[in-house]
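Below is one structure; the comments refer to it alone.
Of the protein chains in this complex, one is absent; all others appear in place.
First chain written, first letter: the chains are A and B, and each begins at residue 1.
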Amino acid sequence: MTSAQSDLELLEEDTSAASSYLAEGYSLRSWLFTRDHKRIALLYAVSITLFFALGGVAAALIRLELATPQGDLVTADTYNKLFTAHGVIMVWLFLIPSIPSVLGNFLMPLMIGARDLAFPRLNLASWYLYMAGGALVLWALLAGGVDTGWTFYTPFSTMFSNSHVTLALLGVLVTGFSSILTGLNFIVTVHTMRAPGMGWFRLPLFVWANYATSIILVLATPVLAMTLVLVAVERLFQVGIFDPALGGDPLLFQHLFWFYSHPAVYIMVLPAMGVASEIIPCFARRPVFGYRFMAYAILAIAVIGFLVWGHHMFVSGQSVYAGMVFSLLSFMVAVPSAIKVFNWTATLYKGRITFPAPMLYALGFVGLFTIGGLTGLFLAALALDVHLSDTYFVVAHFHYIMVGGSVMAYLGGIHFWWPKVTGRLYSEAWGRVAALVIFAGFNLTFFPQYLLGYAGMPRRYHSYPEEFQLLHVLSSAGAVLLAVGYLMPLGYLAWSLRYGRRAPPNPWQATGLEWQTASPPPVHNFAQPPVVVRGPYAYTADTP
Amino acid sequence: MSPSGPLHPDTPTSPIGTPGKGHHAEQFGSREQQVFARSFGMWVFIASEFLFFGPLLFAYFYLRLHFPEACAAASRHTDFLAGTVNTAVLLTSSLLAALAGHAAEAEGAGARRRAARLLVATAALGLVFLALKGYEYHGEFAEHLFPGAGFRPEGVLDDRLRGGMELFFLLYFLMTGLHALHLSVGIGACLWLAAGLRHPPEGGADPGPDKEAVELAGLYWHFVDVVWVFLYPLLYLVGRAGA
Partner (left out) sequence: MERAIRPLILTWLALLVLLALTAGAAWLRLGWINTAIGLAVALVKALLVALVFMRLRRAHGLLRLAALAGVVTLALLFILSGTDYATRTDVPAPFQQPSTVMPRLGEGHGP
């Protein structure tokens, strides 16, 4: 039996594997036409893993090229196409859907005690839209690639690039609609389908995080969609609302693009914060410190995140007064993030901490996110940004957050909820080794890039002066280690599906409604609709 | 039991499908919950659509700021009469959609048929709008006002003025085109609903569309109307008093 206080009163517990959602049909049709949020989550999991591999291959080629100062592996054009492919795939086809569409889809209804999301068919439609968008992007890559960078800056993308920009834009557009529908689904679900007794301040922080993320998805993504349409229209009709030679303004594009793309980075990091907030209390055996502040901080990050986009444009020709406004707001957005870091740390204080793989990932997340976040402050300072903009410092900063932060949290979440999703336990030894290899590989890859950037190494260049080579070689070596680390979970997790020990309902003795039902859960999640009588994270001093 | 669902989360929701209480999808706990969730979902969707049109409005704002004369000159080339009539048509169609929603609230087959007729009328006015729009587009094509290599407004010699006018027409075609696309979806929805109301499916399990569906379609239709209400002065009424 569970030793953590369970926060609901179950009338009966159904743990028979026969009624699990996985046993509800084995045909392809039962998967491709499913309305079950849990199956849709797995559909997403498989697809984003494939795209992650593709984006990783692009990264590998980039790091291989950069191991030597000369541009000798690929031409400059091809190199442009490589980093564009890497960016487009990793941002839109991996990071943005990763935690919300895989973990969020699976866990949100479970965590609030619902039978499914509010609109299951819309959920399936989201996945199909995602696949369609991914196929279009893949087509653009196979047809010859895109060389504009994932940011599609004008007038290069509208007037001068000879690559398959329109096709790629279409792909991103379609994927964008997928994420809008997911966000809509989550918002309606959290507002209207919480179990009795599940007030807002009894929700797990993972739910809060995905809720705030969904608000951003719904409000910001349409702006991107229309902006990309405008770029495509410009290419097709040779008009120039973004082209100064035709009366337009390239900054108009940048304002519109970054109005989405800055909140997009919060789409990528907020769910990761939610995952950390689930894992850390569990393995410190303590309730999260300052729950309300954590919830308010999530909302604050989402709101203020809409106000800072101009910090991507400090050296673009934007008015310096607007720059000052954006700089100030960018400093402000760091505050709620810092509050969260302090609270995670305080949660550990006087805890009985253990270090299974999910905890290693979560602690790694906190540390690496902190470094990434602090370097963001460097970039938010106008004067420093003049020196650091478009250098490897920026590249290192966002990789610390997106890879050291989001990807590690995603992996931590995969491991934490693996027993719930699959009904199997993975090998803890391998899990820990992989987490440490990833952590080491990550830092070896990206820390040198801070130094490179500060010394002036520009981003998106495939050749560089000799004196930068040592740091580049270290970074490329780290990338090899990182790749090994990423491949390991593919191995032992897949192995566990067949040979892993069967998981009990609550192997971690965690709180949360998802742990109060079978592993894997039955089709409609709960045998009886739960009633919530306690707050979240009810870990106490006398539970072992 | 006190009312269930989103307004009172601390009270238990009723078990799935309480007989006689109203049909609802299985993920919901009650019909009330389903109705509210769907209305809320439609409003969230409308909010996102607002942000979808937003960049075009922002580009327009940029254009008006930097090319005031070009905007005025270009606006004078739009068909004032067609645009004004179309606005009246759309406003009236909104009235019909609202009346359809009202009719659907009453019980009985007579009410459903009345709602269906009003929905068809709404769709009909929508088609009138599209027809007039098509007529306008035809005229604008003929006058070489479509942006691109063939853009050639009559009597305009200044490169910069023509460039600004071309950008205006870029936004004109994009905004009205996007609006027309949304309107078409709305027309389809109204007709599909009307068919469902007039001929409900056989068998008691699924009673077919009902007042909630009409309400949702109405919300979407009114939103499309609101968009046009803003487009009209921005596109048709600039510089009408002369150069």
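As a working rule, a contact is a pair of C-beta atoms (placed from the backbone, for glycine too) under 8 Å apart; a residue touches a chain by one contact, two chains touch by 3 or more.
For clarity, every value in this text was computed on a predicted model and none was experimentally measured.
Visitor: Quick one: jot down which shown chains the absent chain touches.
Guide: A, B
Visitor: May I ask which residue of A:Val57, A:Ala125, A:Met159 or A:Ala538 touches the chain that does not appear here?
Guide: A:Met159
Visitor: For subunit A, enumerate the residues touching the unshown chain of the complex.
Guide: 159-160, 191, 215, 219-220, 223, 235-238, 240, 244-247, 251, 255-256, 259, 306-307, 309-310, 317-322, 325-326
Visitor: Can you list where subunit B touches the absent chain?
Guide: 6-7, 36, 39-40, 43-44, 46-51, 54-55, 57-58, 61-62, 65-66, 80, 84, 87-88, 91-92, 94-95, 97-99, 102, 106, 146, 148-150, 159-160, 163, 218-219, 222-223, 225-226, 229-230, 232-234, 236-238, 240-242
Keep this in mind: only the chains that are shown with their structure count from here on.
Visitor: Averaged over CA atoms, how far is the centre of subunit A from the centre of subunit B? Could you give it in whole Å?
Guide: Here subunit A and subunit B have centroids separated by 34 Å.
Visitor: So in the complex, which bits of subunit B are touching subunit A?
Guide: Checking each residue of subunit B against subunit A gives 4-6, 9-13, 15-16, 26-29, 33, 36-37, 40-41, 44-45, 47-56, 58-59, 62-63, 66-67, 147-149, 160, 163-164, 166-167, 170-171, 174.
Visitor: In the complex, go through subunit A and note every residue touching subunit B.
Guide: Answer in residue numbers: 114-120, 180, 184, 187-189, 191-199, 218-223, 225-227, 229-230, 233, 237-241, 246-249, 252, 255-256, 524, 529, 531.
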